[in-house]
Structure formats: structure tokens, C-alpha cells
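Below is one structure, written out as C-alpha cells; the observations come after it.
With one protein chain held back, the other chains of the complex are shown just where they sit.
So, chain A:
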Amino acid sequence: MTAIKHALQRDIFTPNDERLLGIVNVCKAGKKKKNCFLGDFYKRQQTWELRDLTEVDAKDASKENPEFDLHFEKVYRWVASSTAEKNSFISCIWKLNQRYLRKKVEFVNVSSQLLEELPKAEESVPSGESQSVAGGDEDALDEYQELSTREEQDIESMMVTCEYAISNAEAFAEKLFKELQVLDGANIQSIMASEKQVNILMQLLDEALGEVDTIEGKLSSYEEMLQSVKEQMDQISQSNRLIQISNTNNGKLLDEIQFLVNYMDLSKGHIRALQEGDLTSPKGIEACINASEALLQCMNVALRPGHDKLMAMNQQQLLFAELRDTFARRLTNHLNNVFVHQFYRSSCLSLPGHDQSSTLSQHTAELTLPKHSPLHRDLLRYAKLMEWLKNTHREKYEGLSRTYVEYMSKLYEREIKEFFEVAKIKMAGTSKDPKGKFGKPTLPRKESALKQETESLHGSSGKLTGSTSSLNKLTVQGSNSRRSQSSSLLDMGNMSASDLDVADRTKFDKIFEQVLSELEPLCLAEQDFISKFFKLQQHLTVPETEDLDGSLPSKKPPQAEHRHSLSSEKDIVRLMMNKIFQSIETELNSLIALGDKIDSFHSLYMLVKMSHHVWTAENVDPASYLSTTLGNVLVTVKRNFDKCISNQIRQMEEFKISKKSKVGILPFVTGFEEFAELAETIFRNAERRGDLDKAYVKLIRAVFMNVEKVANESQKTPRDVVMMENFHHIFSTLSRLKISCLDAERREAKHKYTDHLQSYVINSLGQPLEKLNHFFEGVEARVAQGVREEEVSYQLAFNKQELRKVIKEYPGKEVKKGLDNLYKKVDKHLCEEESLLQVVWHSMQDEFIRQYKHFEDLIGRCYPGSGITMEFTIQDMLEYFSSIAQSH
């Protein structure tokens, strides 16, 4: 506080020759206290004259309250920073009031204590002019008042002149008092003298005020002027804005018109192309395509609402619609004509040719289907226009596709019919040819014909990869079957019959393959064409659709709808294919029926071929017309195959042996062999191997069953022989062909063969020594019943006499005759082709010797010491065998 006071005195009051008597730190009452001391810099803000002060209100006399009011021309409310400060400030004012103003100022709510403080007479106080806070005793307040240098010098010089001051203070004080009085008087005099100057100053001030007033008046008139200018400026800017708006509007309108003109304007060239453009020449088509695209673009321009209210727009749209309809009509008519024309042209081309070939050289007629690639190529030039038509005139587009299907189905029906006709004739030719022709010398001719066929196939292969691959396969197959043919020659060596069959069947196989490989590219090409020409997308990701979408951003169907439309488009393609090729399935079925009729074994070839083609077609596209159709036909083929198998089984079951001749190898046993041989060459590694294996198992079961059935029914030939010979044959067949799924049956056949060989030998050997056999069987039976061996001879029926009697019946001569007869009988029972005679006879010799030894052994054991021996020795027996051997 003191520091502030000091600083204030130094910075503000001293320069003005004023003194700071009191200080209070205040802020405005009611307002938040704000500390305004910033740095060491103070500025005088406002001054009040003490003489203007009318009232001091301390608010509360008793309580401590920092608030107080000072009443000047108006009331100023203050709040002191502390009550003590307030009090000292008020007392200071009071003192000044007492001293200078003769108690003019009223003190309200001031504690009497504060006011009672008697003022000490102070002489050193100078005039309190322009002093807001004046009065107050510096001594009383115990405040340090710095002396100015002048004061210091004055005091010092005074002190010097009054050397005695220290020793005689009283005298000094008196001296000072006197001097002060003099100064006071001088002061008053100077004050009085300055009054005139003050008056002059006041006057000057009044003049200045007058000047200020005139300036103010001028200023306010300027201001008024400016006000009006501002209003004008406002108006100007508003009109400016309006101009800008109309400008942009004009710009937009211009854009709009430009847009409409750009997009809605169709060049005259385009209009002409649409109205009368040439639809036959490539150039004309190109122009039409461009024009139609431009038209479509114009018509598909995304119009903003309101555009339709434009007269010109309506007119333009009407014009477009008219152009569109005209062109659609023109295009439809033209394409209709093209279809019809193409149809009649190809009819004319094919019909006379057909007539010639049918009468003259049906056999040499090429087994080929006419290709429609030129037609397709011609029509594909219109593909873009078709797309346009599809997008603009759905009905006309659909009408066109109906017409196309109608004419093409007629065309294809006729061509396919002819094609199948040729195929059937060729097929029938193979089997109708007299078999003699197919002798060895004609083989080269067939080879060359085959070569020619494959060459012609190559010629017609086209560019479709699918067909070429199948052709390659065909040629490979061809060489394969040729090889298999020659190898079968090596294997079987019978040129005449089975080779004939093989040759016929191979030829059939080739014809069938050719039919399929001709149909395949035809269907694929047509399907390809349809989807391209009629813009029916077959696959989900086709770049063309994306292009289309890109160029026409206005109509972008949602993804789901898009996909849906694609799948339905696929259906449309299939429907069209179905109609166009409706005859294929029936023709194929009738061809298959014919093949099956000619030779039921053809179904084996057909199954393998058809399966392979279905497999290939499905690999390309499982949903294509071709693969579904072939799939359907394959069912028929498989049914035929099954029928072929069941027919064989039925034939086995219906087989009756003749009662006169010996049975030998049953026809169905060799039939099975033939079937298996053929099937192995056909199926080898085919996809349908599993079907064959299933058929094998069925067949072999039937063979086994029916061999046994026939054996049981056989009269002339013993059951054992039928079993033995046939199972021997089956065993050797299975051993040779090594059909792995029939391995168990192979072993079973071997088993049955050896079993029946054994039982045949034993049963047959009962006869030459029949009575001896009976006798010794009896002996063995006794022994088995518990009769001791040495005691058998005591049995009446088996005594030595009986033994001798039986033995006597078999002298060497008789035995030899019996063996001779047996050999002849065996020879008669057995068939030539299985050549088991030596095997059987070998077994019989063995068995006969074994029997003889057994008899001798029994005699030795049951009739010991009887000296009875057989009428013939082993040596005799061996001689009989040798002589039988020599006798034939």
C-alpha cells in the first residue's frame, strides 16, 4: 500500500507539483473487484474537486463495511479493499473538509469515533487545488515523504544558514514559522494574481468548445450524407445479385439446351439410315447399327422432370418413336426374308443332291451334316441390330426368334433326317453285305474306306475345338480298333466268323461315332449362334453385357434381376434349341434301335461311345441342349445294354439240349466267351467299366446256374461230363481274359471242373470191376461196423469161397475188355474241342491202379495167408493200358 502510494506520488503527483494525501483502493460497488495495477505504470483516470463533494456515506457506522458512497454531481459507489483503508480515507476527507471547506460536506453513517479525531494544525499543507484526495497528516500517517532534490537543497541551505538549528530548535522553528508565514502570504498573492490568467484560459476553453460544436455539426451532416450513399449502395448490390442469378440461370438453361441438342439430336445421316438404309450390304448394316445405337442413346437419355413439357422435346421423341418403329419394321421384314430365303436356298441345294445320292450312290454318300456357318456368319452381322430390337421392340424380336426357330427346325429336321437315313443305310449295309465278301482279300479295301472316312471327317471338322478333339479321339480309336482287330486275329486266329463280326461291329462303331461327332459341332454351333444372334447370354460373366451397361447408364437393372434374366435367357436358349433340334432325339433313338436290332452287341459300343460324348459335352456345359439330349439318349442306350445282358441270360435259361447228340461245350458258354472278348476290347478303359463289371457278374452267375441246370437235365452225356467240360472251358476263358471282377468265379470254375473230373472218374471206374467193387465195398462196410479184419472171411457172404468166385469173374481178358469199353465210352462222352480225353484217361489209369492196390491190400489184411490173388497183375494192367494206347 505504501509502495503504491509512493509510486503514485512519484509518477503522477510529483510531476504536477501535487501531493498525495490519502489513498484508498476501491472498486465500483456491485461490480466484481478487479485489480487494475498493471506493472509500475499508473495513469490518472478521473478527478473530482473536493469542493464538489457534497456527501460522504460510510454505509454503516458501527459495523465493518468497506462500502462507501461519495456524492458529487452524482452518487459514486465504492468498495474499499479494506475497512481500515476506507476509514483512513474518510478521516482524511473529514480532515480536509474541516480544514478547507468549513464543514460543507455531510458525513453520513460515519462512526463518530472517526470524526472526533481532532485535526492538528498543519501549516505545511499547500493549496488543495485539483486534489482528489487531499489532507491527511503525513506525520500522523507516519508516511515517508521523499524530499525532492530542490527541497533537499533548500533544507540544506536553510540548515546551513541556521547553524544553530540543532542546538536551538525552538529558535529554528520560530524562524521557520516566520518564513512560512511570509511564503504563505506570497502564495496567496500569487494566487490572486493568477486569477486573470485563469479567466483568459476559461475563455479560451469556451471558444474551443464552440469550435468543437461546429465540427460536430459538420460531422453529423457528413454522416447523414454517408447514410444515403449506403442505402444506394445496398440497392445497387441487390440488383447486382439479381443479375448474377439470372446469369447463372441463363447458363443452366444454355447447358440444358446444349444437353438436349447434343443428346436428343439425331443426325440426318442416321435418320436416313434408319428410314431407308441398305440392310444387305455390310456398309449399310454398319450404318444402320450406328444409327440404331444413336437412336437408342437418344431415346434413353435420362430426362429430368419437366423436359417432357417441352414441345420440341415431345416432337423429337415422337420422331424418335416413329423412326424406331419404322426401322424395327424394316429390320424385322428384312430378317424374316433372310430366314425364309436361306431356308429355301439350302433346301434347293440339298434336295437335288439328295435325290442323286439316294438313287445312285447311297452307299458312298458322305455321312456328314451340312454346315450352316455361312448362314450364321451372314446373320451374325445383324447381331447388334437384334440386340437393338430386343431392347426396343420385344414383341418383334420374339416374333423373329419364333420365325427363325420355325424355319431352322424345318431345315434341320430335313437335314438330320437325311443324315440319319444315310447312317442307317450304311449301318444296315454292314450287316447285309454277304459275308463271303469279307474274306481276307477285301480287307485292304475296307482299310482304305476307313481311312477315307476319317479323312472326310477331318475335312468337316471346322474350327470347333470340341469336334476336333473328338475327331482325334476317333482316329486314335480307329487305329486302336484296327490294332485290336489284328491282335484279335493273332489271338483267336479264326478269320471267318468272329473276325467278320468284329469287322462289322467296328464299322458300326465308326458310323455311330461319326454320327455323334457330326451332331456335336452342329448343336454347339447352333447354340452358340442363337445365344450370339439373339443376345441370350449363357454365362453369367460376359464382358459384352458389361459394355452394354456401361454405354447406357440410364437403365441399369438391379443385380438380382439381372441374374434372374440371365438364367431365364438360358432357358430361352434351351427352349429354342429344343424346338430347332426336336428331331435329334427321336432320330438318335431310332438309330440306336436299328443298331440294336442289327446286333444286340452294338449296345456295348453305343454305351461306351455315348457315355464318352455325354461326358465330354457335360464338361463343356452340363446344362447345354447337347448334353441334356445326349444324356436322355444315353438312358436308352444303357437300357439297351441292360436288355442285351438280360436277353443273353434269358437265352441261357431257355436253352434246351438235344437228346440225341452229346452236350459238349454249351453255346451260351462260348457265347459268354465271345461277349467277354468283345466287351474287353470295347470297354478296356472306358468310363462305363463299372457297368460292364456289373453285367459280367450277372452273366457269369447265369452261366454257372444254367450249366448246372443243363447238366442235370442231360441224358446222353453224364452230368459230371457236362459240368467238367463246361467249367473247364469257363475257367480257361476267365484265365485268358483276366477279368479281375470275376476272379472268384474263375477259382470256383476250376474247383467245379476238378471236382466233377474226380467224380466222373470214380463213377466210371465202378463199372469195369463192378462185382469186385461191390464185394470189397461190403468187406469195408463190415470192418467199418466193427468186424475185425481177420474175421471178415468168417462172414458167409464174404468168405474165401465168395472171394474166389468174384475174382474168377475178372480174368485178365475180361478186365482188358472192360477197360477197352471204358475208354471207348469216355471217348464218346467227351467232346473234341475241350480235349479232356487224355486228362480223364490219365486219371482213370491212376485211379484203376489205386483200386487194384486197394483190393490187394484188403485181401492181404482180411484174408491173410489165403494165398488168393487177383487173376491179373499190375504188369498185366499196364500192358492193357499200353495196348489201349496202341489201338488208336
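Definition applied: contacts are C-beta pairs under 8 Å (C-beta built on N, C-alpha and C of every residue); 3 or more make two chains touch, one makes a residue touch a chain; residues count from 1.
Simple rule for what comes next: contacts and distances are computed from a predicted model.
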**Message:** When one chain of this assembly is omitted, its UniProt record names it as which of these: "Ubiquitin-related modifier 1 homolog", "BBSome complex assembly protein BBS10", "Methyltransferase type 11 domain-containing protein" or "small monomeric GTPase"?
**Reply:** "small monomeric GTPase"
**Request:** Looking beyond the chains shown, say which of A:Asn336, A:Ser373, A:Thr670 or A:Asn773 touches the absent one.
**Result:** A:Thr670
**Fill in**
Given A:Tyr407, A:Phe508, A:Phe529 or A:Phe881, the residue that touches the chain left out of view is A:Phe881
**Message:** Contact with the hidden chain only, please: which chain A residues?
**Reply:** 489-498, 501, 665, 667-668, 670-671, 674, 728, 732, 735-736, 738, 832-839, 841-843, 845-846, 849, 874, 878-879, 881-882, 884-886, 888
